[in-house]
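Removed: one protein chain of the complex. Kept in place: all other protein chains.
Here is subunit A:
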Amino acid sequence: MLLIRCPYCEETLPEMEFTYAGEAHIVRPENPSDMSDEAWRDFLFIRSNVKGPHFERWRHSHGCARFFNAVRDTVSDRFLTTYKAGEPRPDLASLLSAAGQSESEK
């Protein structure tokens, strides 16, 4: 079972309290009717399907009920960080170097 840190509850909690909610930082277009069918299709269905660190949404559904964002390595399932919805996308390079440092301290 994964342990996930909720940035609102400020606790690291069992995965069973959470629900995965797809890729993060996908902004809904202001005027969908202005878009081409292809662009609208891409917004609705096309996702990056990353192998490695993935920016994704989670919801603390059996807890504070908030949506938040996470960076999770899709290969190892390791969470590099979690952060509140609306906060900017964290810098991946510094997350990875921080993760590498904490790995070598072990």
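Everything that follows uses one rule, which is that contacts are C-beta pairs under 8 Å (C-beta built on N, C-alpha and C of every residue); 3 or more make two chains touch, one makes a residue touch a chain; residues count from 1.
Basically, contacts and distances are computed from a predicted model.
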Hidden subunit of the complex - UniProt protein name among "Sarcosine oxidase subunit gamma", "NADH-quinone oxidoreductase subunit F", "Branched-chain amino acid transport system permease protein" or "Cell envelope biogenesis protein OmpA": "Sarcosine oxidase subunit gamma"
Residues from subunit A at the interface with the omitted partner, ascending: 1, 8-11, 13-14, 16-17, 61-66
